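Every protein chain of the complex appears in place save one, which is left out.
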Amino acid sequence: MDTLLPVASGSAAGPLTADELRELYSLMVAVRHLDTSAIAWQRQGIIPGYAPELGQEAAQVGSGYAVDTTRDFVFPTYREMGVARTMGVDMVAYMSTHKATWHGGLYNPLESRLAPIQAVVAGSVLHAVGWAHGQTLDGKDGVALTYFGDGASSQGDVHEAMNFAAVMKAPVVFFVQNNGWAISVPTERQVAGGSVAARAAGYGMPALKIDGDDVAAVLEATRRAFAHARSGNGPVLIEAMTYRRGPHSTSDDPGRYRSLDEERDGAGTDPIERLRQRLQADGIADETFFAGALAAAKAEEEQIRTGIQALGSRPGTEMFDLVFQETTPALQAQAANWREESEHV
Amino acid sequence: MAEISFPLPDLGEGLIEATVLEWLVSPGEQVERNQPLVEVETTKSAVELPSPQAGKVVRIYGGPGDKINVGEPLIVFEVPDNTAGIVGTVPKEEAPKRRVRLSAVLDED
Partner (left out) sequence: MSNSILEGTNAAGESTADDTVATPAGSEPATTVMSMQQALNRALDEVLADNPKAVIFGEDCGRLGGVFRITDGLQAKHGAQRVFDTPLAESGILGMSVGLAMAGFHPIPEVQFDGFAYPAINQIVCQIARMNYRSRGTLPMPVTLRVPSFGGIRAPEHHGESLEALFAHVPGLKVVSPSNPHEAYHLLKYAATRPDPVIFMEPKSRYWQKGEVDTARHDAGGGSPTGAKVMREGRHLTLVAWGAMVARCLQVAELAAEDGIDIEVLDLRWLKPIDAEALAASVRRTRRAVVVHEAPLTSGLGAEVAQLITQSCFDTLRAPVERVTGFDVPYPSGDLEDEYIPNIDRILFGIQRVLEYKRG
């Protein structure tokens, strides 16, 4: 499905360059390596839990790559590590949420242009609409990119967000990663009609249903959507079809609800392998390049792991200090009481 | 701790056994779901068998060259009784610790 008019000019109009494709590959390898390492960290007791994004590297890197961090803003769920990495977010600060250091992560959302990690399914989709409408009110040209999944598409807030955005012509790109599974529930038991993209028509909103495992297709589609929204034409919905190759979280056991055969059939070809084959076929990358990308990913993971291991607990006073901008006497009294009566981390 | 045993699956129509070529994991190792466990050869082909689940390997059956019948034990995993929920951890039961002592002169009226 593609109901978005083609873009006539600008970076969204042309094909990707060799440099861009190589960079996308390096990013995907870095994300894959960090993601699989995070599962190992959990098994080693470095972090208590993690939500892997294995198989969604193309959807996340491709879409995150389209973001202009000087003017756009991104609203993630809890499974957008690949987007965060692509946007250049400090990954120790990002991964700290999985170490149970701070719920939203320790990165600065305003500087990084990435909203705090969101645990509520579909919790931030409406926030994107509000931020985007703020751009309209201020006469600015930023675009809000909001992520959610096939599961979240069932939440009423998603309907409200799409309707608001379409009514207000808010510059929002709704980016659905349809990864086939909401914990144990497959898309066919989640999304009536089989497609989230099809719903856009009801809001009079253009939509693109794309191969979410083809990073070039994802980037091109996201750039087109950004160009459309940035030009004052209102929101766009992208449904990137991908597959959650791993468990929902490190303590999930997919064997209870899907077989290895189903996984193989559903997952298709590895998105990184697909890009690798394309780069080789186009003659724009060789084994030396691929080996270099992997070595860089490993070095980066080691640095992040060292940072995570070195990361201590936040001081307990932050529990009290960060509730309000203007604290209250009652809260100060509770903090004083806490200082007296507890042994502190 | 409970143990879960997996038998050699039927690897193709009518095949009744397979020969172990090489084990890719060893006892004590933590494996992930879908991780290759063992390479086996049937009369039709050589295949890698992926792990049906995540867990710690307790025992493996058969060394290189040994034949295993379909349905007979191939590998045993150790699975903790206390499996965490979809998020978080199983709280550890610790002996109660205290710093504070109570003192009071109680009237027993």
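Labels for the chains are A and B, by order of writing; each one numbers its residues from 1.
Quick note on the criterion: contacts are C-beta pairs under 8 Å (C-beta built on N, C-alpha and C of every residue); 3 or more make two chains touch, one makes a residue touch a chain.
Just so you know, these numbers come straight off a predicted model, no measurement behind them.
The residue from A:Val121, A:Ala166 or A:Leu275 that touches the chain not shown here is A:Val121. Of the options A:Thr36, A:Ser154 or A:Gln280, the residue whose C-beta touches the omitted chain is A:Ser154. The omitted chain makes contact with chain B at the following residues, 82-91, 93, 96-104, 106. The set of chain A residues touching the chain not shown comprises 48-49, 78, 97, 99-104, 119-121, 151-152, 154-157, 182-185, 189-191, 256-257, 313-314, 316, 318-320, 323, 330-331, 334-335, 338, 340-345.
The rule is simple: only the chains that are shown with their structure count from here on.
Residues of chain A touching chain B in their complex: 39, 43, 48-49, 183, 245-249, 251-255, 260, 263, 343. Contact residues of chain B toward chain A in the complex are 30, 32-34, 50, 52-54, 83-89, 99.
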